[in-house]
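The complex is shown incomplete by one protein chain, all other protein chains being positioned as in the whole.
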Amino acid sequence: MQNFIPGNPDYKNSIAEKMKANHFMNFIGFKTTLVQPGLIEGNLTILKEHTQQIGFLHGGVIATLVDLVAGFAAFTLVKPGDHVVTVEMKVVYLNPGIGQTAFAKGYVIKAGNRLHFSESEIWVNNNGIDTLIAKGYATFAVIDLLI
Amino acid sequence: MQNFIPGNPDYKNSIAEKMKANHFMNFIGFKTTLVQPGLIEGNLTILKEHTQQIGFLHGGVIATLVDLVAGFAAFTLVKPGDHVVTVEMKVVYLNPGIGQTAFAKGYVIKAGNRLHFSESEIWVNNNGIDTLIAKGYATFAVIDLLI
Amino acid sequence: MQNFIPGNPDYKNSIAEKMKANHFMNFIGFKTTLVQPGLIEGNLTILKEHTQQIGFLHGGVIATLVDLVAGFAAFTLVKPGDHVVTVEMKVVYLNPGIGQTAFAKGYVIKAGNRLHFSESEIWVNNNGIDTLIAKGYATFAVIDLLI
Partner (left out) sequence: MQNFIPGNPDYKNSIAEKMKANHFMNFIGFKTTLVQPGLIEGNLTILKEHTQQIGFLHGGVIATLVDLVAGFAAFTLVKPGDHVVTVEMKVVYLNPGIGQTAFAKGYVIKAGNRLHFSESEIWVNNNGIDTLIAKGYATFAVIDLLI
């Protein structure tokens, strides 16, 4: 993890406000536990509604967690008034998501003028045992006006 | 779109059963409109809960649609008793998701013995105008026993 | 394939000049056969030096062809003086590259102000039979000054 300088001295409030208005994040129930420059962590209590037909955490939920933590990690580094939008992301599914809680961590690996690159890790805790179930690799564009 | 032979003569019932048990798909409200060998289409009525802070369709919802249509398209081609699991996927976000309905289409581009490759398109209809907002490129593993 | 307007009326000469100076392209021996706005096609005579230990076309050669045709396709759409640089690319390997000639085609699927998105197809001709061996999905940034 590199040390980054926040793009906005007030980045914690700025993120908190954005998260309150992020309807899909709240709909699935993701809660942030750590907000630092270039780094976001959080948890999801896994409910039946998050699973696919075999009972594993759905690949779409996992991709959503990747996007959320990496996107907000990128957002901590932009200037006041700037936004980030996801350009593209890859998610690799390493192990089945079986457990009671998911933990997501997203961190920036390169912050450019116009593009931020990130990696994410998604872990599941099953009866006290943690397993890395997915990694994500995403690109974000910094924008000052909505497209 | 290639012509594929279904892996299971009863693939339509098999898919219907799986979809009934796909809790996250039902939680977000995605409805299938077309099931053919190697091809799945469907719709999502865009609600506030599907959006991010700017009001666009959330990247996680889009990734979920990519995974759903491509995964079920791959599933139409496996033998009775076999399953598919997502190995990895890439999603590119081409335009902001602004509109009332999302349309998703997933199709297989190569069906191998052990791996199926697919592409997906996500469109949004905004007051009658259709825009391609994302494409997805995913790999699925065919498994006969759960890992 | 969409219809695109070239970013530069003189794009054919501009591409020809760039290709002359693209040392790695010339080192592997790739030849362009079609240059249109948002679309590039070309061929590679497959030599022993392009193969890996099993005798298949090397994955690195295939990735190079993906980058070349998609990158030059993106370049046809930029204004005089602008350049493109590859932000990221995904390559999927669908079939082993066995044959005498490779054919590569790259086309833009979205040309934005700052980012161009493309897809590529890599085919191999083996004794007269064409097989799609790989597809590529890449993002390019439009830059007016070198970074």
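For reference, chains read A, B and C in written order, and residue numbers begin at 1 within each chain.
As a working rule, a residue touches a chain if its C-beta (ideal position, glycine included) is under 8 Å from a C-beta of that chain, and two chains touch if they have at least 3 such contacts.
Bear in mind the structure is a predicted one, so any value in this text is a computation, not a measurement.
Asks: Would you list the chains present here that the left-out chain is in contact with?
Replies: Taking every chain of the complex into account, the missing one touches A, B, C.
Asks: Of C:73, C:89, C:109 or C:122, which one is in contact with the hidden chain?
Replies: With C:73, C:89, C:109 or C:122 as choices, the missing chain is touched by C:89.
Asks: Against the chain that's been left off, what residues of chain A make contact? List them.
Replies: Touch set of chain A with respect to the missing chain: 90, 92, 94-95, 109-110, 117, 132, 135, 137, 139.
Asks: Spell out, residue by residue, where the missing chain touches chain B.
Replies: Interface residues of chain B facing the absent chain: 87-88, 90, 114-115, 139, 141, 147.
Asks: List the residues of chain C that touch the chain left out of this view.
Replies: Interface residues of chain C facing the absent chain: 18-19, 21-25, 27-28, 48-54, 58-61, 63-65, 67-68, 71, 83, 85-93, 95-96, 146-147.
Keep this in mind: only the chains that are shown with their structure count from here on.
Asks: Between chain C and chain A, is it the same set of residue numbers doing the touching on each side, over half shared, or a different set?
Replies: Answer same: the two copies use largely identical residue numbers here.
Asks: By mean C-alpha coordinates, which chain is most distant from chain C?
Replies: Most distant chain from chain C: A.
Asks: Which chains are joined by the largest number of contacting C-beta pairs?
Replies: The largest set of C-beta contacts joins the chains A-B.
Asks: Taking the mean of the CA coordinates per chain, how far is chain A from chain B in Å?
Replies: For chain A versus chain B, the centre distance works out to 22 Å.
Asks: Between chain A and chain C, what is the separation of their C-alpha centroids in Å?
Replies: Here chain A and chain C have centroids separated by 33 Å.
Asks: Please output the residue numbers of chain B that touch at least 2 other chains, ranges allowed.
Replies: Residues 90, 92, 95 of chain B each touch two or more of the other chains.
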